[in-house]
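All protein chains but one are shown in place.
So, chain A:
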Amino acid sequence: MGRKDRLNPFRRKPPSDELPPDAGARAWTSSARIGRILDQGFGFLVVGAGISVLALAALLGWELYQGAKEAIRRYGAGFLVSSHWDPVAGRFGALPFLYGTFVSSALALLLAFPLSVATALSLTEFAPVRLRRPVLALVDLMAAVPSVVWGLWAMFEMVPWLRQTAFPFLQKFFGWLPFFQGTIYGVSLLAGALVIAMMITPIVTSLAIEILQSVPLTLREAAWALGATRWEVMRVAVLPYVRSSLVGAGVLGLGRALGETMAVTMVIGNRPEILLSLFAPGYTLASVLVNEFAEVTSEEHLSALFEIGLTLVAVTFVVNFLARLLIRSVPFFFAPRPLRTQSMETNG
């Protein structure tokens, strides 16, 4: 094949032996095809993972519902409003567990949230910077302590101390309040709340520290430059900026508190009764599950326990949902009140 032919502009088709099939292009297209297949495969994998999580949640709900169907049919709404729980007599009312769960969790959050936020503030706003890392590491370590270990400590150290020292003291000075009346056993709703508080404090603190560190330096500088004291910088620049995130951290803590099982079961007393006194033993949804599943006496009993599980899941969902609504609707706690005067209102 001569050079003349190759240069011929009217040549229609290159001779196959002179210009071999474009190997490079083919290699490129085939690798692109493989890439596309891999990409698609990866896409399926990711979507599949996402779907499987949803499926798992649906399956869990379905299984719980299937297990609880019998109890739901038999007791109806009475299950949630009756306060009698007697598996032997076949009476199943979950109200004491609901009450115990709510009171212990709410009390725990009430104790843990201010403590956590204060700890985080002291660390980010007041303590020297070099303290921050070690304390944060310690806090995270505390969050990793297993529930049962907290329970063990609470049972053998905290409860005796409560029985001998703290509760008598509270009763002596605040005994006129209905919350601190009655016999002191040590194991009680308050003991349960305390151990939950201790367990969620590290988590909420750790979250709060991260949240506070997210406040832009420029905002702090703005407040400093106006002659704000450290307290004022916190009130004016830091807290308003992170308010909703902090509430979110509290909600996360509450979620943990509601489902907390082992440690609570060990110190709360496990008596299905609704008493106003915090010194009285109580019971939670999670505790009754862990205590009674192993020794189920009847079909109805098992079904009732399934419904307890379903209730616990529902409560956690509802609380999370309500808290989210709350975050959006709560006005700014810490920002100064808007200045409203007569003339301004008429102006604008």
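Heads up, the rule we're going with is that a contact is a pair of C-beta atoms (placed from the backbone, for glycine too) under 8 Å apart; a residue touches a chain by one contact, two chains touch by 3 or more; residues count from 1.
As a convention for this text, contacts and distances are computed from a predicted model.
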Chain excluded from display, named as in UniProt, from "tRNA-specific 2-thiouridylase MnmA", "Dissimilatory-type sulfite reductase subunit alpha", "Phosphate import ATP-binding protein PstB 1" or "NADH-quinone oxidoreductase subunit H": "Phosphate import ATP-binding protein PstB 1"
Touch with the omitted chain, as defined above, among A:Leu64, A:Ala108, A:Val236 or A:Val319: A:Val236
Touching residue (missing chain; options A:Leu95, A:Leu115 or A:Leu219): A:Leu219
Footprint left on chain A by the chain that the document does not show: 128-130, 216, 218-229, 232, 236-237, 240-241, 243, 332, 335-336, 338-339, 341, 343-344, 347-348
